Each structure stands twice: as C-alpha cells, then as structure tokens.
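Here the complex is missing one protein chain, while the rest keep their positions.
Showing subunit A:
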Amino acid sequence: MAVETHVLDDDCEALSGWGRTAPALARVRRPRGHAEAVEAVLGCGPRGAVARGLGRAYGDAAQNAGGTVLDMTGLDRILALDTTAGLVVCEAGVSLHRLMEALLPLGWFVPVTPGTRYVTVGGAIAADIHGRNHHGSGSFGRHVTALELLTADGGIRTVLPGTPLFDATTGGLGLTGVILSAALRLLPVETSLMRVETERVPDLDTLMARLTADDHAHRYSAARIDLLARGAATGRSVLTRGDHAPYDALPRHHRARRAPLAFRPVRLPAPPPHVPGGLLGRASVGLFNELWYRTAPRAATGRLQSLPAFFHPLDGVPHWNRIHGREGFLQYRFVVPYGQEETLRRIVRRIADRGCPSFPAVLKRFGAADPGWLSFPLPGWTLALDLPTGLPGLGRFLDALDEEVAGAGGRVHLAEDSRVRPETLAAMYPRLDEFRALRATLDPRSVLTSDLARRLRL
C-alpha cells in the first residue's frame, strides 16, 4: 500500500487543548450554518470529525489528529428569547460571555457557569459542565430543555431530556453528534452583583465540617485550598459563598443602584507568547499561596462583588495558560463519593507531602448525580488542581492517585483529562458500556471521534 502524503493547506492547523499538551494536526472547518455543518461531517474523510468550541477543555477532547475539526464559533446567533419564561434558544457556538452580555441587561443569567465564561453552549453541554451551584442546581445539562444534534449520518435530530440520546449527549464529549443549537432555562437576577461571604479555614477537617453544615444556605459555594501547606495547616483554605444580590440589598448610595444590571468585565494584557517553563516552582507558588491566605479576610459577610470577579477572575487575563511555558500543564479534577472522606484526606496529604506547586485548588461539595452517562458529578467531594507537566514523576504520581480515586468509587473529569489510563476508566464510569453501545448503533463507522476517544477507546 502506498502511504498517502498529506498535502498541507491553509485549513490545516495544529490544535491542542487549554493545557497546551499533545498538539495534533487537523483540517479545521468553520461552518456558518446547518448546511455547512452537515457537509463538513459527511465529507470529513476516514479519520472522522469532532466539534470544537473555544478550546477551554484542558486535554485532547476537541482535537482530531489527521481528521476534521468543526470550529463551531461561527454558529454564534441567539435565535429566540422568552423574557417572561426565562428561556433562550441559541446556536451552539454562542459563548457564555456573549449570553451574559445579551441577557444580563434584561435581568437573566446563565443557569450554570464554570470558572470561565469563554466556553460555548455546545461545549458546555458536551462536557456537561458544573459550577459552584452544583449542590443546588446540578450540571449544565439539567437546564437544557431541547437540543438539535447533527448525527454521523448527516441527519439533524431534536433531542429532548429524558431520552437515552440526550443523556448520552450531555457529557458525551461531542461523540454522539455535533450540537447545533440548544434551548436553555435561565436564572432571573435583579442585579449583576454578588453578595459574598468569605472566611479563612485553618485545616481540611474544619473546612469539610463547615461545608457540610451550611452549604445549602447559599446558591454558590466553593473553597480554595492551599495544597502546599503542610503539617497542622494541611488543607488550610479560604471558603467563599455567594448569592445574587437582590436590588434592595444594595446600599443606599451605591452606584449600582442606577445601573444594577451593568456587565463590564475587566481585561488585562495577556502574558507574552513564549514564557519560559518552570517559573512557577515550589518557592514562587508557595509564596503566592502564603500571601493569598494571609490577605484573605478572616471572616467577611455581605461584601458586594461583580459577577466576573466572583465567577471568572482568571478571564481577566487572556491566554493565562501561557504561564506554564511551552511544556504545558494539566488539570487534575476528581470526585470521591460521600463516605470516602478518608480517601480525600489521604490524597490531599499526599499532594501536600509531595510539594506539588499548585495554585490554590478548588474543593466543592456536589449535589445529586446528573443523568448524563458520562457526566462527571456524583454526590461527593470534588477537588481540582492545575499542575505543570514538567514536574518529575508527575505521571506516575497521578496514576497512583487515580487508583485511590477509582478504588473509592470516584472518577476524574473526562473533559479536563489528558492522561488517565484507559483501563481505569470502566471502574470510574459504570455506564461507559451503554455509551459505547449507543455510539456503535448511532455511528457504526465512528465518524465522530476525537483524540480523547482514541486515547481512551470510548
């Protein structure tokens, strides 16, 4: 057989995830409408196609080596809005940022937002993202009332909640089809400010007790842990809870009384494109974490914060993923069920003892599990930390943590993953076989595929 040589053309682009690891070349198509999307999927060639949004998944979920990647950001129209019922219908490439710009002045907010608003609606559904309100509101997919899915055969189906295809698609990493549009239920808000409570917590046990005691009293709740603190201070953290501030709660002469629904995020300059790696070692990150903990208020209630400052502080710095240098970084996000607190303590202790240079990691309590077959949340504790891949022995260390997580009945987040072993996956996601079976009937030739699907044999 003759080896085909790939002719490079302008459409081909080496893509990687937000963590900037494992780049792969794909032909990028940017459909502007349904017909172009259908054409791109039907004509994608033997190595298949996958949809990509704003590239915020850390790993290889939205790359497809040697195949086609559909850049969905061209499908960026808000199609319909019902301001009385709080429903919006929009195309999959609309970002949460765009939704906030458009909807906040009308008094509506997205039902779930992750740590960045630069994700598309399609990506949010495919990764079934969660936010700090998961304990009350569940994941993003729960607020989708319908979606349009372009499947491998070129057909466009309307998929409704409660059907197997819907549950496979929410959290399905784009492997069931290309999401073209979705209808979302929105959250009414009176102002674009948050009423925030912050407190310092000296150690992990106190933190877990505080979270368990009164998480339900707030819509949003999460803590950030200093994973470099050791000994008695292991797990020291800053606990932040917030609620949308009602108009009446604004102080009498507060300037937000005149424009309560203003949305003006601040953008700082981006870091230069070539930051040397290894700048963020144990000493520099340790110093940052120390200052961060010391300057956090011991206990503060009723502070008002803007939405971007509360939800998306990192969005203020474009391309912040460059700070780890060209070797890149990864996010390790796992959950262990309630009752497995000992495993969580052991993992936190192992990370602290190892001295991984991680900026404050996020710890959160999840609510009920979501219906998506490959959705990440389950009732338990979730911890997420960013680590540069250049740390010696990190791969083996995280493999060992995977064993603990899987052994405790927990799992790692697939949309953030760039390194888990395919063998550990079945224990983490018990409905994986159902997912594979559905894919096999819906898409027998595996037209919709990604580097992540190849790596984990999904």
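As a working rule, a residue touches a chain if its C-beta (ideal position, glycine included) is under 8 Å from a C-beta of that chain, and two chains touch if they have at least 3 such contacts; residues count from 1.
The rule we apply is simple: contacts and distances are computed from a predicted model.
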| item | value |
| --- | --- |
| Per UniProt, the name of the complex member that is left out, chosen from "Cytochrome c oxidase subunit 3", "Decaprenylphospho-beta-D-erythro-pentofuranosid-2-ulose 2-reductase", "Sigma-70 family RNA polymerase sigma factor" or "Inhibitor of KinA" | "Decaprenylphospho-beta-D-erythro-pentofuranosid-2-ulose 2-reductase" |
| Residue among A:Gly74, A:Pro271 or A:Gly390 that touches the chain left out of view | A:Gly390 |
| Candidates A:Arg29, A:His97, A:Lys364 or A:Arg419 - the one touching the absent chain | A:Arg419 |
| Absent-chain interface as seen on subunit A, which is shown | 1-6, 8, 12, 14, 19, 21-26, 47, 59-60, 64-67, 326-328, 330, 389-390, 394-396, 418-419, 421, 451-452, 454-455 |
